[in-house]
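Every protein chain except one is present and positioned as in the full complex.
Chains: A, B, C and D, in written order; residue numbering restarts at 1 for each.
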Amino acid sequence: MGDFIPFLFNGLSISSILLLTAIGLSIVFGMMGVINFAHGEFIMIGCYSSYIVSLVLGSEGSWLTLLLAFILSFILSFGIGYLIERLVIRKLYARPLDSILATWGISLILQQLARNIFGSNNVDAPMPKILSKGWEVTEDITLPFNRIFIILFAVLVCLFVYYFIYKTPKGRILQAVMQNRSMASCIGINTKKADAFTFSFGCGLAGIAGICISMLGSVGPSTGQNYIIDTFLVVILGGIGGLRGTILGALLIGISSPFIENFTTSSMAKVIILSLVLIVLHYKPQGLSPMKDRTID
Amino acid sequence: MKQKIICILVLAVIIILPVFLLSDFRLSILSKFVVFAIVAISVNLLWGYTGVLSLGHGVYFALGGYAMAMYMKLQAQPLPDFMEWSGIETLPWFWKPFQSLPFALAMTVILPVTLALLVGVPLFKSGTKGVYFTIISQAITLIVSILFVGQQGFTGGSNGITGFKGVFGYPIGDPTLIKILYGLAVAVVIAIYFVSKFMLRTHGGVIIQAIRDRETRLRFLGYRTDSFKILTLATSAAMCGVAGALFVPIVGIISPSLMSILMSTEFVIWVAIGGRGTLLGPIIGALVINYAKTSFSESLPEYWWYFYGFLFIAATLIVPKGIVGTLKEKEWFQNRFNKLKTEHE
Amino acid sequence: MRKLVLFIASLALVFSCKQKEGKASAEEVSTVKVGVLHSLTGTMAISETDCKNATMLAIEEINAAGGVLGKQIEPIIEDGASDWPTFTEKATKLIGQDGVKSVFGCWTSSSRKAVLPVFESKNSLLFYPVQYEGMEASKNVIYTGAAPNQQILPAVDYMIKEGKKKFFLVGSDYVFPRTANKIIKAKLKSEGIEIVGEEYAPLGHTDFTSIAQKIKSSGADAVLNTVNGDSNIGFFKQMKSLGLSAPEVTCMSFSIAEVELKGIGVDIMEGQLTAWNYFMTFKSEANDKFIKAYQTKYGADKVTDDPIEAAYFGVYLWAEAVKKANSFEPDAVQQAISKVSYNAPEGVVSIDPVTNHTIKNFMIGRANAEGQFDILYQSPEMIAPDPFPSIATDKKVIAPGNIQ
Amino acid sequence: MFEIKNLTAGYSNESSAIHNINISIPKNEICSIVGSNGAGKTTLLKSIMGLMPSKSGEIIFDGQDISKLDSEAISQLGVAYVPQGRMIFPYLSVEENLLLGCEVRKMNLKKALEIGYDYFPDLKEIRKRKGGMLSGGQQQQLAIARMLVIDPKMILLDEPAEGIQPNVVQEIGRILQKIALDLNVTVLLVEQFVSFAINLSQSYYFLQGGEITKESRVTKDNVHSIVKSIKL
């Protein structure tokens, strides 16, 4: 029982990271149908934002740095996302599999850009001192503050996105555009704006996730690559199209991870988790919470 | 008819010329490209024609490669060095049969096909489709590569398998061997080209293309579409395995990096740029891109990634049908021509 | 359509032929070609680019001083792209196509293993600058980095002397950590010391939650860390937030040098230990000169570290050997190299004729607040290499390339 | 007044699906376009709606040439469209589908809902269900309702009776007549159900092979002869 709490906590913590990285993808990939392989690079952009802020404000992390980092990461990844949507993605809405190629190309370019701007060395983004400590619940159990922060933050982001997409007129308009672009324009929706916004919003969320990731590890040009497959798997496991599925997927993978890692190595744990996901998908090929409709194919 | 003969002659010359013109090093690089062309054909069969996009074909390629590498390693050392330093003192039972060349050759096909069936049967039978399959194919590749890296004692870990002495009685790097391998690669690519051409001409070809376009409807016509998809996946995996087996003696190493996501994605890129859903496209794509990559990385490695990135974007935006697909659209060609003419006037 | 395709094909051919001729005819008598083969792109570029720079610095210095045997050294740089098959291909190119006399390069053991058959079959010479797991002594490789008995084993000895009782081994999942840990385990077993855990994380892994948790619950007081560069930040951050830090839980790292330390972040690593054969803070005349030259060429904010130093003096050792042999031929150089020595930044180094490995210094450093290592310990004398430590294997090197 | 002058349009890879179309509809009237399969009816509506670039010609609505505008702008001018094939947003609920146009226009949602359910009471019962789950006829009703609630000045209907139960078809006829008269809406009705269409209309055009071959006003007296004369 004593072991159970750190496991559960770690599980939640992994889930929250997965959720943060996946939620933007769930919008871009799930709702828009754009298979954005550059999603990881938007996470990377977010990571570097906190590094940039620390360059400007000094390497002592503080709450102000963190706040500015969040703002900058969202603006930067939103902006770059916007640019990319205008230039490339816009032309690929009818061709989801083609978007794989184009975004893969974008991902290569962004990685190389990062390498040229920030160097190939991984860098560290500082965070508020307090966050690098932990809450010592008992002698054996320490819950790191950065993890607690990330879990709370993930919940917040999730609630916000859920509310925005499903409960506001603006969100409904975005949904409509994603579901049927030409009809949406026929009822007077500016689909170009909606497309650009949705894509950039998804990218912005990835940027925010990047900040949280930079609190845990290092920042490098290939940081995003480490997350991309897991992120896609979360969305797929949950079922394309809805946020509920994504949350479910993230929780499932995240919470089971530490338990599995406990009795085997990290490498094997990864294999086991991936295999479990595949088994679940075998029984639920549309994911845990699929979006249904009646059209054939 | 006459044109056809000329075409074949020209092709034959083009194929034979490098043997005399190129240095051993360049010829073996060219052989590698030809091997990649085989991979591209196999990816195209699955993606371009059946509509199933796999971003994990590296794993089939690597399995074929490992089967061959195991044979070649045992030829060089009775107990592979990596086993020694990983604390394995006797050859594991599943390594033993690889001392025989026929067995190893059979395995270069059987291993990838077995994996393809393990993957394809449950997934396709349960109705996994589209992007789901694509992402899962990546995950599977990841699983296998983690396993290969983790089982260092049996697989050579992240090093892969290298340190071969030779094959077919020639030492590695021998000029004759390089020529033989080139010939072999070319022969296989031609054979596989015709196999797929034949496959697509049959009714099966129509069926798999119908799967690409409207799979559900086909099921309501009474087709077991999953069987056809499994069949194409297995065929494609087998082709990839053969390519992997050729790759190893040509390059002299197999490593988990060949079953990486990056590698697997590159396969797809070759097909996309050459022209998916065309027979020649993948061959052209694989040759052109790899040629570009090699020459770029020799002169401007830093900028290769920018160029490559832009290439993907351009390929999807400007020539979405790929090189061959675009050329095939005679209209497009004509339009361009007319446009030029009117601009001149 | 068909014609166009043919056209493209022939074009490609013509191009590849041209390239060949261009290279072959450019031979000049007054230079000698050497290869420089490192990953300049991909994940390993982080570390290897600096090695390449160090190699180039040495070549320039030698050229400025008049070259070797009256010839200028002409380096041909190739990118291994962090991909082992690419290393194989580039090595083939350098030796076969460009006709280089020796190659300086490789970082990971994997890349060295990948090029080894090429060097052996073409009988060329590779200068390999990085510490590694041992179990190798090729006639065609000069190892200027440490063998296990020059880095790993003395570091373990040090930890035992410090009174550490419970060891935990953490590494990235590839050959160096796994093999290194095999040696370490043999060593600890012979000393009768408990190993409370052994964990490997996939390369590039960043989430060390579970591993850190396991270390915490195992009650370890010493961690031997062979985690690769990138992942270390996550590893140390996680250790820190669980309250695992020196001196209660001391972590000894084998893959973190000054360059990596800069990336990991000083505040995370401060107080942690690493074992190397050279630190930038090492006081010697040769080192001062080296650092000055390096920073003048590549920037005042640049740091030097062990592999950089090894890559640097490798070129000098080669030049000395060439002079001694009065020949550029790999065989002659290999024969001569054990007869020369060089005053490297870490001290006077020379090559052991039996193993082709370097007789080296050993030091332990503790990360300080300036992003440098304070040297806590230095071996009283240069240590002779033993790539096949008797503790882990019963093989012995008789001569380079001859192992029994 | 709605007018089409010399409109020619078509899909990229063929000559053109419709040529030289001339149509004019006085305000608040219902005009039918009848024609057999492949005549180009849908193509015509699509090009009016800006879903397809016209090759030449003008489309004048409210005194403005809309042939170069995009769908969004055309819709904002007050043109509403019921496409062939319904095009319901599958993952939005019936109510969300219905209100979307009003939300874009910042209209009073409550009133819009009332109007919508008033026209099609059946929709009220299923208002929480997802649009994509509805039956064909339910979707068709929703598509028509969705268009009516945005208070359009002109509506384009592509075979609206398709898949709808008989009594509701009659109801739709009544609704169209009512909105044309009471709400000053111009209606362009594409149909193959000739008697239904002609009976509602004040004028009709007969489209054949992409060209208008017959046209005339419809009065009480000539309705029957027109219906008889059109052989599809």
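Just so it is clear, a residue touches a chain if its C-beta (ideal position, glycine included) is under 8 Å from a C-beta of that chain, and two chains touch if they have at least 3 such contacts.
Heads up, the rule we're going with is that contacts and distances are computed from a predicted model.
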{"item": "Undisplayed chain, where the name is taken from the UniProt record, one of \"Acyl-CoA dehydrogenase\", \"Phosphate-specific transport system accessory protein PhoU\", \"Urea ABC transporter ATP-binding protein UrtD\" or \"Probable oxaloacetate decarboxylase gamma chain\"", "value": "\"Urea ABC transporter ATP-binding protein UrtD\""}
{"item": "Residue touching the undisplayed chain, where the options are D:Asn6, D:Asn108, D:Ser135 or D:Asn184", "value": "D:Ser135"}
{"item": "Touching residue (missing chain; options D:Thr8, D:Ser93, D:Gln177 or D:Gln192)", "value": "D:Gln192"}
{"item": "Contact footprint on chain D, counting only the chain that is left out", "value": "11, 13-14, 36-39, 42, 84-85, 122, 126, 129, 133-138, 140-141, 159, 162-171, 192, 194, 231-232"}
{"item": "Touch list for chain B against the chain that is not drawn", "value": "199, 202-204, 206-207, 209-210, 213-214, 216-225, 227-228, 231"}
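In the analysis below, only the chains that are shown with their structure count from here on.
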{"item": "Identity of the chain that, by mean CA position, is farthest from chain D", "value": "C"}
{"item": "Chain C-chain D separation of Cα centroids, rounded to whole Å", "value": "74"}
{"item": "Whole-Å separation of chain centres (CA-atom averages), chain A against chain B", "value": "32"}
{"item": "Contacts with two or more other chains, residues of chain A listed in rising order", "value": "265, 267, 270"}
{"item": "Interchain contacts, given as pairs of chains that touch", "value": "A-B, A-C, A-D, B-C"}
{"item": "Chain B contact footprint on chain C (complex, rising order)", "value": "1-6, 8-10, 12-13, 15-17, 19-20, 24, 40-41, 78-79, 81, 83-85, 88-89, 92-93, 96-97, 109-110, 113-114, 116-118, 121-122, 133, 135, 173-175, 178-179, 182, 200, 202-203, 393"}
{"item": "Chain A-facing residues of chain B, complex", "value": "47, 53, 55, 122-123, 126-129, 131-132, 134-136, 138-140, 142-143, 146-147, 149-150, 214-217, 220, 261, 265, 268-269, 272, 302, 305-306, 308-313, 315-317, 320"}
{"item": "Complex interface listing, chain A residues touching chain D", "value": "169, 172-173, 175-176, 179-180, 182-191, 241, 291-295"}
